[in-house]
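My structure is below; once you've seen it, I'll send some questions.
A protein chain is absent from this complex, but the other protein chains hold their places.
Chain naming follows the written order as A, B and C, and within any one chain the residues start at number 1.
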Amino acid sequence: MWQWFHKLGSPRWFYQISGRVLPWLALASVVLIVSGAVWGLGFAPEDARQGNSFRIIYIHVPASFLALAGYYVMAVAGAVGMIWKMKLADMVMVAAAPLGAALTFIALFTGAVWGKPTWGTYWIWDARITSMLVLLFLYIGIIALSRSFSTRETSARACAILALVGTVNIPIIYKSVDWWYTLHQPATIKLTGAPSMHPDMFKPLLVMILGFYCFYALVLLLNTRTEILQRESRTTWVKQLAQSK
Amino acid sequence: MFQFENFDAFISMGGHGPYVWGAYGLSLTIMTWLALAPLRRQRVLLATLRQRIHAQDQKGGGQ
Amino acid sequence: MMTLSGAFFGVIRRDLSIALRHRGDLLNPLFFFLIVVTLVPLGISPEPARLAAMAPGMIWISALLATLLALDNLFRADFTDGSLVQLMLSPQPLWLLVLAKIIAHWLVTGLPVVLFSPLLGLMLSLPEAGFLPLLLGLILGTAVFSLLGAVGAALTVALHKGSVLLSLLVMPLYVPVLIFGTSAVQRAVDGVSYGGVMAMLAAASAFTLLVAPFAAAGALKVGING
Partner (left out) sequence: MSSQPLLEFQALTFERDDWPLFSDLSGTIKAGEILQITGPNGCGKTTLLQVLATIQPVNRGTLRWLGNNIAQCLQQYLAIIAFIGHKPGLKLSLTPRENLQWLAKLQPLTRCTSAEALARIGLAGFEDVPCYTLSAGQLRRAALAALCMTQATLWFLDEPLTALDVEGIANLEALLLEHVAKGGAVVLSSHQPLVNPLVRTLALDTMAEAGL
C-alpha cells in the first residue's frame, strides 16, 4: 500500500501510466459529449415553459458541477501535497486551477445566455449564478497567488492553504447566498429542477455529466503532464523523452 | 425522435437559436482550447529542451 | 519571565504602542471610511428615503474596504524590519502570537470603524432601529475580517505587490459576513427579529476565531519564504 502510494508520487511513473489512459479518456469524452450534445440539442423534448433555450442546461449543469467539484479536487490535491510533501499532488493542484476557472466561466456564461430568453436579461442575481461568480473569484485568487511566488514549492504551499480556507468557506458562502436570494427574491423561476425533469430530458443530461467528468479528467491529466515535463526538465528521463521524439 | 421538422427549425430553435448555439459554440470552443493548450505547450517544451540538449552536445563536442 | 500570557500580552502591548506612535496612520482607515460614505449621497442621491434604503449595505461595504486597506500592514511592517522572524522563532506557540497580533490589529483598525459607524448611520439617515444591530454586527464582522484577512496577509507578506492581491484573495471569503451583517440591520429596520441572523454571524466569527489563527500561522511559515 505504502509502496503504491510512493510510486504514485513519482512523476515519471505517473507520466507513463497516464499516457496509456489518455487516448481512452479522450475517446470517451468526445463520444459522450458529442452524443450528449446531439441528443440534447435535437432529440430531447422541448421544455413547456422555457422552450428551446432550456437546451443550454446540457452544458450549464455539467459545467457548474465540475466547477465546484474541481475546487475540491484542487483543495484535496493541495492538502495531500502539503501533508505528505508529494510533488505530484502539487502539480495536480496547479493543473486544476485554470481548468476549474474555465469551467466556472463556462457555467457563468451559459447561465447568462440562458437568462436572456428566460428572464429577458443577461444578468440576474440568482443564487446559483451569484455563488458561481464568487467561486470564479476564489479561483482567480488562487491563480493570481500561484503566479506571485518566485519558487514553485512555496507557491504550491501557499495555494494549498488558500484553497483549504476556501473549501471550508464554500459551503458557508453557498448557504448564505441561497439565504440572501430567498430574502430578496421570493421564488421566481427555478433554473434547474433536475429531479423533477422528464426522463427524456434527463437522460442526455446524465450523458453530458459523464462526458464532462471524462473531459475534466482528460484535461487535468494533460495539464499535470505538462507541469511534470516543465518541472522535471533537468532529469534524464525527460531529456530522453525529448530526444526520442 | 428528432424534435424539429426540418434543419432550419433546428437552427432557429423557435427563436432561441442564437442563445442556444452561442452557448454551445463558445463552451465547446473553450473546451477544445483547454484540451489543446497543454498539448501545444508540451510540444514547445520538448522542442526547447531538445534544442538545449543539442546545443550542449555541440559545445561539449567542440572542446 | 517568558510565559505564555506574557508573550501574548507583550505582543498586543507592543503593537498598540507602535500604533499610538503613528497616530496619523491610525486615522487613515477612518477617514477612508468617512469619505467613501460621503461619496454615496454625492454619487446617488441626497434624498433621505433612498439613503436609508442603502445605508446598511453602504456602511458595511465601506467598513469592509476600510479594514481591507489596513490589512496589508498586519505582518508586512514586521517582516520588513525582521522582527517577524524573531516572533516566529519564539518557543511559544505561533498561532497564539499570531492571534495576539490580529487582536492588536483589530483594536486599532476594526474597533475605530465600529465606533465610527453610528455617525455614518446618522449621515445616511439610517432608521433608529438599525443602530444597535449595526454596531453589534460590525463588532463581530470586523473581527472576522481581521481574522480571515490575516491568512491572506500572511500568505502575501513577502510579495512586493501584495496589497491588491490580498484584496483579491480575501474579499470573496467575506461574502457570508457581509450578507448576514447587512440583513441583520435590514431586518431590524423592517421591524423583524434579527436575533437569528446575529446568531449566525456570531457562530461564523466563533468558528473563524477557532480556525483562522492556525491557518494564519501556517500561512506565515510559507509566506516568509516568498
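The rule is simple: a contact is a pair of C-beta atoms (placed from the backbone, for glycine too) under 8 Å apart; a residue touches a chain by one contact, two chains touch by 3 or more.
Just so we're clear, the structure is a prediction, and the values are computed from it rather than from any experiment.
Note on the chain not shown: across the whole complex it touches A, C.
Looking at C:Val85, C:Leu122, C:Val164 or C:Val192, the residue that reaches the missing chain in the full complex is C:Val85. Residues of chain C in touch with the missing chain: 1-2, 6-7, 10-11, 14, 17-18, 21-22, 80-83, 85-93, 97, 224-225. Considering the complete assembly, chain A touches the hidden chain via residues 150-153, 231-232, 234.
We take it that only the chains that are shown with their structure count from here on.
Distance from the chain B centre to the chain C centre is 44 Å, each centre being the mean of its Cα atoms. Looking at chain B, one finds that none of its residues touch two or more other chains. In chain A, no residue touches at least two other chains. Listed in rising order, the residues of chain A touching chain B in the complex are 26, 33, 37, 41-46, 51-53, 55-56, 59-60, 63, 99, 102, 105-106, 109-110, 113-114, 116-117, 215, 218-219, 222-223, 225-226, 229-230, 233, 238-239, 241-243, 245. Remark: chain A residues 134, 137-138, 140-141, 144-145, 148-151, 154, 157-158, 161-162, 164-166, 168-169, 172-173, 175-177, 179-180, 183 touch chain C in the complex.
Those residues of chain B that touch chain A in the complex are listed here as 1-4, 10, 13-17, 19-20, 22-24, 26-28, 30-31, 34-35, 38-39, 41-42, 45-47, 49-50, 53.
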